[in-house]
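Only a single protein chain was left out; the remaining protein chains are all shown in position.
Up next is chain A:
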Amino acid sequence: MRLSDLPKGATAVVDRVDDAHASDPIAQRLRDLGFVAGEPLRVVAIGPMGADPLLIQIGSTRFALRRNEAARVKVRQEGAA
């Protein structure tokens, strides 16, 4: 499932980041920022308008991602959630 499908407060583990198109710089940046396989993350908050952007906690960092940025990140929810 996609990171953008998670509700507020949900936790998940990154599976992979898909390029939205060939040599997608946004996808590459997401990978550089630590969105790599096996990394746990949490949806900390969502924006007040249109539930956009999402605030994602990964490692010790919080990143604000717009919905279509978050849609590039494929995640797995493991039992606990």
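The rule we apply is simple: contacts are C-beta pairs under 8 Å (C-beta built on N, C-alpha and C of every residue); 3 or more make two chains touch, one makes a residue touch a chain; residues count from 1.
Operating definition for what follows: contacts and distances are computed from a predicted model.
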### Query
UniProt names the one chain left off this complex as which of "NADH-quinone oxidoreductase subunit M", "Multicomponent Na+:H+ antiporter subunit G", "Fe(2+) transporter FeoB" or "Peptidoglycan-associated protein"?
"Fe(2+) transporter FeoB"
### Task
Quickly run down the residues of chain A that touch the omitted chain.
20, 25-26, 28-34, 36, 44-50, 52-53, 55, 57, 59-66, 68-69
